[in-house]
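Note that this complex is displayed minus one protein chain, with the remaining chains in position.
The chains carry the letters A and B, assigned in the order they are written, with residues numbered from 1 in each.
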Amino acid sequence: MKKKRDSIGFLSSLFAIVVGLLVGLVILLISNPSQAAAGFITILTGPLTHGSKGVGQVFYYATPIILTGLSVGFAFKTGLFNIGAPGQFIVGAFAAVVVGIKCGFLGGIHWLVALLAAMIAGALWGAIPGLVKAYFNVNEVIACIMTNYIGMYMVNYLISTNKSLYDKIYNYSKNVAGTANIPKMGLDVIFEGSSVNGGFFIAVAAAAVIFILLEKTTFGYELKAAGFNKDASRYAGMNEKRNIILSMAIAGALSGIAGALLYLAGSGKHIEIADVLAGEGFTGISVALLGLSNPVGVLLAGIFIAYITAGGFYLQLLNFSTEIIDVIIAVIIYFSAFSLFVRVFISGLRRKREEHAAGGKGEGGKKE
Amino acid sequence: MKKRVISLLMAAAVTASLFAGCGNGDAGKDNSAEQNADAGNDSNADQNAGADQGDDAGAADAGNAVDGTEAPADNGAGSADGAELALVIDVGTIDDKSFNQGSWEGIQQYAEENGVSSKYYKSAEATTDAFVETIELAIEGGAKTIVCPGFLFEEPIFKVQGQYPDVHFVLVDGEPHDADYNYETAQNTMPILYQEDEAGFLAGYAAVKDGYTKLGFMGGMALPAVIRYGYGFLAGADYAATEMGVDGVEVTYYYTGSFDATPEAQTMAASWYQAGTEVIFACGGSVGNSVMAAAEAADNAKVIGVDVDQSSESDTVITSAMKMLSNSVYDAVKSVYDGSFKGGETAVFNASNDGVGLPMAGSKFQTFTQADYDAVFAKIVSGEIKINNDVEKEVSDLGLTKVTVKEVQ
Partner (left out) sequence: MEARMDYIIEMLDITKEFPGIIANDHITLQLKKGEIHALLGENGAGKSTLMSVLFGLYQPEGGCIRVRGKEVKINNPLDANALGIGMVHQHFKLVHNFTVLQNIVLGKEDTKNGLLEMKAARKKVMELSEKYHLSVEPDAVISDITVGMQQRVEILKMLYRDNDILIFDEPTAVLTPQEIDELMNIMRELVSEGKSIIFITHKLNEIKAVANRCSVLRRGRYIGTVDVAGTDREALSEMMVGHKVQLTVEKEEAKPSGVVLAVNGLVVKSKKQGHTRDIIRNVTFQVQRGEIVCIAGIDGNGQTELVEAVTGMIKADGGSISVKGEDITKKSIRYRNTHGMSHIPEDRHKHGLVLDYSLEENLVLQDYFEPQFQSRGFIRRDAVHSYAEKLIQKFDIRSGQGTATKARSMSGGNQQKAIIARELTKKHELLVAVQPTRGLDVGAIEFIHKEIIKERDAGAAVLLVSLELEEVMNLSDRILVLYEGEIVGQLDPKKTTVQELGLYMAGSRRGEAG
């Protein structure tokens, strides 16, 4: 049974992707019929035709969104909607950048400390909506949206008012020390010329940890129970408040790590002083939806979305304006996120059938 | 049930985030697009511009600046996919009424006149690596000459100039350097800088000559370029006041500290107008949007734009202190093709090579004439007018004689 349901999930995601790609194809056809076919192939194969660098870039782009996807997906599994990923992301990034700039004396473990700082900062930031929900019964969605803006403005303020962090000519944070950049862990050799680094391994490891946490531990059992049925988890004596707070803190930690991995990637990313919420946080919602909140699914979904985004980048080689490319990529991602609805629909059908079947069996059993 | 609700919320958030994503690149742009809507201006919302592209690519009429977005499709009909003349931009939009657009107009002008294929490429994210990747994509697409607008490209150009010695790079408003600010310009690279103080001078001079006595300067961040604009503006106003022998010219002077359109900036501009300020030189990216919004709400309030001709942004814009981006990019591109390309050193564009100026045709002056403009312009070119453009100095050390400066802290 379990297998069957999983396969429904996978199929519905696949179906959603196919629909998204088809709609993308339609837009390609409308915008430039003569190159639509070539454009479609570019979207599908772009990164692969650009050698190891192209593939490496996919992993690079996938790294932060896998983590924000895990963040949203994990919270969702426990019945919480973490729309606060953008805020946790930037707060984590800030902590990483501060440590990255100021603690050059740490040497070899510098990046690790920066990562840890980001994780803690993200966790604390994520715990706030959790606390507010647990003790004041404020909907986490509202609290999360508030912490998004507070986080963004706070980080902007802290950087722009701090001379040691702020590069005022470029209007963004200063470069972090070289030791703070995530080690390449050999990936620069395999994917020469791309920005991919050990952060991708960290993302994969995070997915594995979340998978084990959810599926193998009593803590995961509690969190999922609360996610499926809050009342039943209360009835079973689980500590609702503690679980909400911890769940949000873990989600926040994941987003915080995402921020660190992007800004410590050594690709020249800086925290810009702009009134814009981190897009990676929102993309995490798409990733979680497409990956059906399952850690393994999120991993694959993150890579897929990064792949499509990279494909869109290469689409510029053909005659499509960048705006159209943005629309096409957004449409594909958007439709992919609908996989959940497809699944709800399919399992709804199946459930109906099962209930009939169950009725029959129940009676059959009483025959003797 | 709750779960269903959550997933609906999630989907809604995705929708919202997609739109947010569209807006990201041009945070300040949305405002300007709105303001333009009633002015019957050519700036469609970006998405529309893109969506229409396929249909009316052929109908792109010359003289319509924003139709620049449709150029790739134009070329596509006849030429190969690639283009030998490429513009590489950051994550902003091509019709940003600023560096991207100005540079693109210069490239297009040259491309159309000489039948050269041209195209622009946009970066996937705002990192040095991504800029390098985009430049490499342009090279993959056949680019021989690449123009990069904005100082964000200083490091990327530094990285690629040695790697692709056969490609010519034009860096607008910046000079290549590495992460530790070691400057080096290769022989195939031509950095372009502007003398903002001269543009500011012309604006300040014109304003006072046109009869304005209560002026304002609202800069973005106090970066050297912005300060030069400001000091030039003060000097120009002072020069005009001296020339005309008028007293009581006042300039309110302030840096907002960011290049964003903020309610604070708008409120401050509104209060200046309220207090009698007649015209504000809005010098800092989207800060201009705030000032224009305030001017539109006030009576008889005027704005001076910056960098590019911003008269299309709002009827309140009387003129703009311009960097002649398209001129200089055009010249730079031309030099590549006619063999006069001077790589390895920075080209400074100022009044003497028509690199800065006011758009007299589109300006709304009452008494300041083309002749007045030509006269003062010639004086700058000849060196008769010397502008104190040392950004290390305080306003009080500029040696202004007639103008009173009220610095807002």
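By definition in this document, a contact is a pair of C-beta atoms (placed from the backbone, for glycine too) under 8 Å apart; a residue touches a chain by one contact, two chains touch by 3 or more.
No experiment lies behind these values; they were computed from the predicted model shown.
Engineer: Please provide the labels of all shown chains that the missing chain touches.
Structural biologist: A
Engineer: In the whole complex, not just what's shown, which of A:Y135, A:Y149, A:Y235 or A:F345 touches the removed chain?
Structural biologist: The single option touching the absent chain is A:Y235.
Engineer: In the complete complex, which positions of chain A touch the hidden chain?
Structural biologist: The list for chain A reads 1-2, 5, 216-219, 221-222, 224-225, 228-229, 231-239, 351, 353-367.
Throughout what follows, only the chains that are shown with their structure count from here on.
Engineer: Counting in whole Å, what is the centre-to-centre distance of chain A and chain B, each centre being its mean C-alpha position?
Structural biologist: Averaging C-alpha atoms per chain gives centres 35 Å apart.
Engineer: Using the touch definition from the top, list the residues of chain B that touch chain A in their complex.
Structural biologist: Interface residues on the chain B side: 2-4, 6-7, 9-11, 13-18, 20-22, 24, 27, 46-47, 49-51, 53-54, 69-70, 72-73, 75-76, 81-82, 93-94, 119-122, 124-131, 133-134, 137, 140-141, 151-152, 155, 179, 221-224, 257-260, 262.
Engineer: Any idea which chain A residues touch chain B in the complex?
Structural biologist: Residues in contact with chain B: 30-35, 57, 61, 72, 76, 79, 81, 83, 141, 160, 168-171, 175, 195, 227-228, 230, 265, 267-269, 272-277, 279, 282-283, 285-286, 288-289, 309-310, 313-314, 316-324, 326-327, 330, 333-334, 337-338, 340-341, 344.
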